[in-house]
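Missing here: one protein chain of the complex. Every other protein chain is in place.
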Amino acid sequence: MLHTINKSPFSTDSLETCIRFLQPGDPVLFIEDGVYAVQQANRFSETLAGVMKNNPVYALGPDLDARGISNIVEGVSSIDYDGFVDLVVEHQVNSWL
Amino acid sequence: MLHTINKSPFSTDSLETCIRFLQPGDPVLFIEDGVYAVQQANRFSETLAGVMKNNPVYALGPDLDARGISNIVEGVSSIDYDGFVDLVVEHQVNSWL
Amino acid sequence: MKIGILLKEGPYNHQAADTAYKFAEAAIRKGHTVDAVFLYNDGVANVTKLMDPPQDDRHISSRWGQLHKEHGVEILACIAASKRRGICDDVLIEGSEITGLGNLTDIAIRNDRLLTFGD
Amino acid sequence: MKIGILLKEGPYNHQAADTAYKFAEAAIRKGHTVDAVFLYNDGVANVTKLMDPPQDDRHISSRWGQLHKEHGVEILACIAASKRRGICDDVLIEGSEITGLGNLTDIAIRNDRLLTFGD
Amino acid sequence: MGNENVKKIMHVMRQAPHGTIYTYEGLEMILIMAAYEQDLSLVFIGDGVYSLKKNQDTAGIGIKGFAKTFMALDGYDVEKLYVDRVSLEERGLGEEDLVVDVEVLESSEIGSLMKEQDVIIHH
Partner (left out) sequence: MGNENVKKIMHVMRQAPHGTIYTYEGLEMILIMAAYEQDLSLVFIGDGVYSLKKNQDTAGIGIKGFAKTFMALDGYDVEKLYVDRVSLEERGLGEEDLVVDVEVLESSEIGSLMKEQDVIIHH
């Protein structure tokens, strides 16, 4: 199951809540303001590292560019809208609003 | 200066952000979903106790009633819309959205 | 005391429109003047007369219209925000008006308080 | 693959309407079928033809209308949510329709995926 | 493995009531979907658990209350109501504070239920 997160981890509890329900192997895709989670060296770096131990992590490239985030955590895959579609084709979706 | 907070402390960072900027003596008024902060024995009880050391704390009674919160932390004053108006007349206002 | 209100969210979806109204009502009841309610962001949707909520629910745009009629409260929607969201003169409830942000600045200057309600 | 989309926020105020559109575009480009976009909560405001954004900005309701015209994507607004917010047949962009939640249930049943975009 | 024409649809309630309309309109959606004989479930996570709090009286804020509507779900054969234990506990609430009978589950159990779904809608 694909989990999408569209909120900054600083402003809402979306990321931290989602994490509690994640199953090992489930891919996580950060979109919209959610992409701030994958910027290097912020307060949530450790949280993200924890997620990456058991789950593949993606971030939507156009949303990263829009926010000027180029230094993303190693191991996070930046994908475009086509890549988003591919993930949806492969998995059922759980959009954490 | 009167600070109002209208979000649940569990879902957004409004309460924790507001606290950093509060000046001693400034009244804090919880309204709408913000009133969950003054329910007894939740995860934010200690945070609230910290605020109450230096600041008077109010909660909007109609919002408490709407949410079924009767066990509010001792020392928090429940006020109605008239009381809200009185606080606004007495202070400039900083509404943390 | 003279009070202005800035309302930043649409009707029904957020409680802001209700809290702003209840506050205005109470302020007037206590003898204060509510000079204006300025609608910004999605708040502009507060004044569409096309809304048609269930019979047993409050009618938010009518309520703002009444507040204008009975207490002279100006009900103003920002023009730029309104254009983005499809609010125009054709759909405005009686007693409300579309106007510029200069008007909000005047409201901020001429009132003792400017209170914000939003999300 | 057949995909349905549920959009829960209004245009411009939240990015949800843009992300949903970009996703739909990409899915169609890659040969999938986007069956329907169902608008709920403030999302119903996506289809008002009265919106009039700045010249150099995207026109969100026209864009949905085009998606219907060019790719047969149903653009549906929930009737109960629409009534609360002043969206009615008079203001609908061509190619969109007001309908009931039963239709959303059908969309959930007949598609391989139902994706939600919101706040 | 079950009827191919029956979909597993999960509604996730994550918002506090009254401050926003999401839970209320979510409930309107659930009531309609209930007529379609799908495999529906409701999960209450985070502030969503507040929707089930007893003794809500919305008269003072002028908004219609709806906590009692959750009690009506049983009559529509919607019987799978799950509540996240952590969410309840960190809010100082227990099952006895809620208007309906629910099943309180661990996060991991809710996580596996999520994984079985065809459709998940957050409100």
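Going in written order, the chains are labelled A, B, C, D and E, and every chain counts its residues from 1.
To be clear about the criterion, a contact is a pair of C-beta atoms (placed from the backbone, for glycine too) under 8 Å apart; a residue touches a chain by one contact, two chains touch by 3 or more.
All values derive from a computational prediction rather than experimental measurement.
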| item | value |
| --- | --- |
| Residues in chain B touching the chain absent from view | 1, 13, 17, 20-23, 26, 92-97 |
| Footprint left on chain D by the chain that the document does not show | 12-15, 18-19, 21-22, 56-58, 119 |
| Contact set of chain A toward the excluded chain (per top definition) | 6-8, 10-11, 32-33, 36, 39-43, 45, 61-63, 65-70, 80 |
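Here, only the chains that are shown with their structure count from here on.
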| item | value |
| --- | --- |
| Maximum centroid distance from chain D, chain identifier (CA atoms) | B |
| Distance between the centres, which are taken as Cα means, of chain C and chain B, whole angstrom | 24 |
| Residue numbers of chain D (touch at least two other chains) | 8, 41, 114, 116, 118 |
| Numbers and ranges of chain E residues touching at least 2 other chains | 18-21, 46, 61, 63, 118-120, 122 |
| All chain pairs that touch each other | A-B, A-D, A-E, B-C, B-E, C-D, C-E, D-E |
